[in-house]
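Note that one protein chain is taken out, while the other chains of the complex remain in position.
Up next is subunit A:
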């Protein structure tokens, strides 16, 4: 299993910056292009690349399938909980003013951040789930097959 040395080293270098970029896109979405969806996809790519270059088992040791499944559900819950919270505090569903009644603009900021976080977590979970579902069905390919 010592082949593809260059690929392995470069991947290890890249994964860190891919994740960092995903977080940047996630939390800087209010100022620059991008948001939860794009960030979720980029974050998922970091794990998928790890799974492609190393192996599915290695990737699943880092991020077990049950965690990924829970992540997919957790994101929707974060999103919906934001809405339900504002409902309980006495505003409309998903009215972000509820998060900071004195400064509505800040409330909007927090609300968008929370909601985008929910989207990002769900998208990461679903993308990695789909990848796991596809690759766990394949026999492990030897390099000659390509």
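In the analysis below, a residue touches a chain if its C-beta (ideal position, glycine included) is under 8 Å from a C-beta of that chain, and two chains touch if they have at least 3 such contacts; residues count from 1.
FYI, contacts and distances are computed from a predicted model.
J.: Assuming one chain is omitted from the figure, identify its UniProt name from "Na(+)-translocating NADH-quinone reductase subunit E", "Methionine ABC transporter ATP-binding protein", "Multicomponent Na+:H+ antiporter subunit B" or "SusC/RagA family TonB-linked outer membrane protein".
T.: "Multicomponent Na+:H+ antiporter subunit B"
J.: Which of these touches the unseen chain: A:23, A:87 or A:112?
T.: Of these options, the touching residue for the absent chain is A:112.
J.: State which residues belonging to subunit A touch the missing partner chain.
T.: Contact residues on subunit A toward the absent chain are 25, 29-38, 41-42, 44-45, 48, 52, 69, 72-73, 75-76, 79-80, 83, 93-94, 96, 104-105, 108-109, 111-112, 115-116, 118-119, 122-123, 125-127, 129-131, 133-138, 141, 146.
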